[in-house]
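A single protein chain has been omitted from the complex, and every remaining protein chain is retained in its original position.
Here is subunit A:
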């Protein structure tokens, strides 16, 4: 079923406590079978958007449609949406199987069907052996599976996931990411909205990514497209931590710190060069061989962090005050010394231009 948010605005609070605008003119459409990730920093309104779809908060303005029907005024109980919240919110006094059965019992399904469906769901998330346990007897990852099973038990056509992996440690998060991908294939027809502030989750799971900031939608596009050619500076740096370098245009050529970026066409209103840390190469300051399609920036190393598979080296560019360039140096390459003069090599095919921030 298609989920549509049209011009949805949500305010919290009242005149006395002060009003917060948690969501402002938000438009989004998620098709059946599609996964859209809402990605944004803390407080950007991601959860609020989800709550508006689920019916937990009432929009001050705008409409919400499910499969074309306006559900803005329907209570959550009548929307038939599966919801998994960040802290899972399992019912602590109910056993795992009863948690999963909760929605089925609320719908007054016959006993036989309830137990069959609970069995199926627990099997799907690999928790068959835990049906008799209480939530407090489960690990975080197991609780998360139960929460997903509980949400899917009612056979929703829309599934909302609010930072489902945020409470898990790194290893478990990676495992669960794989499981969510597998789960996705088992319920191919439902629309999924996946809230996260972790870009790797968004890239791994989402067909499209909606980037949010300050209660607004900034950009929305297929994940690969958004990564390869970010339409805005915010998206570029939030998704993949791109370097943003101010450019100047001189005689139809794009220049960074005086160095020409060969082959890059200047575009109106786009004054930042965007390049991913892993696309930059560091070389010793030696005379360049000019055949390559690259821009060469001279600078020096100010910091280096070892990250196992790579090192992140932070450099300053000569002639660009206050701009740091982060470079991922693969483990098999030598990391330059702190303070060493280096040349940053920017391959043109990895460069794109984005508009500068307004305001």
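Assorted remarks:
Keep in mind that, in the parts below, contacts are C-beta pairs under 8 Å (C-beta built on N, C-alpha and C of every residue); 3 or more make two chains touch, one makes a residue touch a chain; residues count from 1.
To be clear about the criterion, contacts and distances are computed from a predicted model.
Protein name for the hidden chain, per its UniProt entry and selected from "Rieske (2Fe-2S) protein", "Aspartyl/glutamyl-tRNA(Asn/Gln) amidotransferase subunit B", "2-aminoethylphosphonate transport system permease protein" or "Oxidoreductase": "2-aminoethylphosphonate transport system permease protein". From the options A:69, A:87 or A:248, the residue with contact to the chain not on display is A:87. Only one of A:61, A:79, A:184 or A:255 touches the absent chain when the whole complex is considered: A:79. By the touch definition given at the top, subunit A reaches the unshown chain through residues 51, 54-56, 75-83, 85-87, 89, 91-94, 102-103, 106-107, 150-151, 154.
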